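The structure appears below as structure tokens.
A single protein chain has been omitted; all remaining protein chains appear in their positions.
Order of writing sets the chain letters: A and B. Residues in each chain are counted from 1.
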Amino acid sequence: MSEKTEESEKTEGRQVALPGSTDAPTAVPLPPKGDLLLSVKDMHVQFGGVKAVDGLSFDVHEGEIISVIGPNGAGKTSAFNCITGFYRPSKGSVLFAGRNLTRMRPSNITKLGMARTFQNVRLFKDMSVLENVKTAMHSRLKENVLDTLLHTPRYHRAERQCTLDAQGWLDFVGFGGDEEHLVTQLPYGEQRRVEIARALATKPRLLLLDEPGAGLNHSEKQALIALIRKIRELGVGIVLIEHDMGLVMEVSERIVVLNYGKEIADGTPHQIKNDPKVIEAYLGAEDDD
Amino acid sequence: MTQLIWNGLFVGSFYALVAIGYSMVYGIIKLLNFAHGDVYMLGSFTGFLLLGSVSGLLGTWSLPVLLLVLLLSMLFTGTIGVIIEKVAYRPLRSSPRLAVLITAVGMSFVLEYGIRQIFGPSPRVFPVRLAGDPIFFLDARITLPQIVLMVIAAALMYFLQRYVMKSREGRAMRSIALDTQASLLMGVNVNKVISRTFFIGSALAGAAGVMAGAYYGSIDFLMGFIIGLKAFTAAVIGGIGNLYGAMLGGLVLGLLESFGTNWLGGQWRDVFAFACLIAFLSFKPTGLLGERVSERM
Partner (left out) sequence: MASLFGSRDRIDDLLTAPAPFVKRPEQNKGLLHPQRFMNMFGLIVFIAAMVLPFISATPYIISILTSALIYVMLAMGLNVVVGYAGLLDLGYVAFFAVGAYTSGILSTRLGWSVFETIPVVLLACVAAGIIIGGPTLRLRTDYLAIVTLGFGEIVRLTANNLAITGGPSGIHGIRTFSFFGWSFADGATLFGIDFNSKVLFYYFVLIVAGGLAVIGAARLGKGKLGRAWKSVRDDEDAAEAMGINTYRVKLSAYIIGAIWGGLAGVLMGSHLTAVSPTSFEFLYSALVLMAVVLGGMGSTPGVIIGALFISLAPELLRDFADWRYLIFGVLMVITMIFRPKGVWPANAMLPWLHRRSPMRSAAERDESDEAVVVTVPEPPEERRP
């Protein structure tokens, strides 16, 4: 779309490290906390008389993994939808990289560098795996209607690069199926992976994962943990909604606990584990996990 | 002025009768039954056939015979409505919306051109033409048949309102409209209720068809197209899915049309009505009585 990003892609796009090349910078185990990325302040979401989110505040820094947990119906997904622009908060604000996101279209929020996955995998059903990931590069692809109609060299160049990048992301998430297949032909675990690859292909600074572990078996969950860490190593901030406490405790640096739309705790996994309010919310509520 | 209001209300009550079926079906299964206008046309032709077979009785017993024919036609169109739902829409209930809409367009074609094969492409003259000496009320020219038809329409709507709001079956309908899954879990026989809804909606459209035939005197196989579109407009104006909304929307559309025609000229009547539809959908898609539904993902 814009000239600037195209230029920056051109100059930086090829410094990608090929596997095996020795001069690739090795990942730092835990990068220092970066700049403030996302700041949710006193967010309220209301549906008719139902308060889905009732005063939620938290910050996410670059390269940080935060989990939002809470019993079913606690308002986690509503909060996600609000941050990503699908719902309008009835009160409060969402700041991302210094910009106010409230009233912004979800697509513009994505363009700013925030990507998400959905609770129930939502891939484009009648498109191939590769096309699904390529779709995520839409707003960066320098290819106008005339290029497409006339198949100009620029079209071929853009498409080739786009395919290569999509394949790169698929390999990154460990996709092991046939990328030419329709996504509906894939097993569930692979679909989850494709969804993450698709979100990464938007080149986010912050990635919101909505129950990425749901429906995965043990080994798939282990792979997911590895993948989440790998994404963090790229410097991407991650916000995670998850029910699997094992996964949450293992991967998160900080945890925000919601109950009935209200934030009841915010702290490190260790603090959360021992917080009486959290224990009460989980045990006092109908058994959830 | 009074004349315009009266004309508007009269035409509006037809729109309301057809709009109710549209709105009820939409409220329950979120389907725009595109073939609904054609069920109205089917009602006209059923009435045409039935009246033709009892034409000997018409002279003296016009009104009672007409009522009986009305009832029989309602039963017939109601049954057809149920069959349409079973054959064309039920197999697609879990399909994407686009597929069901296209099926509805196909169904509309089947009805229209099926009738065309039976009755031919040219308009038919209805055996009864309700006409009467006008009476003047506040400068408005009102005929007796107009009053009778409006009374019938009002009575049908009244019974429907009682049925939906007071009866057990009506409660089941409303519960499905709110949440199909939950109703299923509560032991509501969803398929049966949907069938019943199609029956009622189609019967009302059929009734409107017979009455329109008797009033205007001429019927043809494409007559349902415009009224279907108008009824949808009425349903949207009132707030689709809302029973009172459909009734109100019908009357409002009738009035709007009546005044709009007076202002712009008769040839712009339909253009004006559809412009109203687009205006409403653009600026107030929930209609006059519709609730603001927050679309949850």
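Everything that follows uses one rule, which is that a contact is a pair of C-beta atoms (placed from the backbone, for glycine too) under 8 Å apart; a residue touches a chain by one contact, two chains touch by 3 or more.
Values in this document were obtained by computation on a predicted structure and should not be read as measured data.
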item: Chains in view that touch the one left out, judged over the entire complex; value: A, B
item: From A:M127, A:A214 or A:I264, residue that would touch the chain that is not displayed; value: A:M127
item: Given B:M1, B:L63 or B:A99, the one touching the chain that is not displayed; value: B:A99
item: Which residue of A:Q46, A:S67 or A:T84 touches the chain not shown here; value: A:T84
item: Selected from A:L36, A:A223, A:M249 or A:I264 as touching the chain missing from the view; value: A:A223
item: Missing-chain contacts mapped onto subunit B; value: 30-32, 34, 87-88, 91-92, 95, 97-103, 105-110, 112-114, 116-117, 225-226, 229, 232-233, 236, 267-268, 270-271, 274-275, 277-278, 281-282, 285, 297
item: Residues in subunit A touching the chain absent from view; value: 1-2, 4-5, 8-9, 12-13, 15-21, 24-27, 84, 86, 97, 99, 104-108, 110-113, 115-116, 118, 122-128, 131, 134-136, 138-139, 141, 143, 145, 147-149, 151, 155, 158-159, 162, 164-172, 174-180, 182, 198-205, 219, 222-223, 226-227, 230, 233-236
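We adopt the following convention: only the chains that are shown with their structure count from here on.
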item: Geometric centre distance via CA averages, subunit B-subunit A, whole Å; value: 49
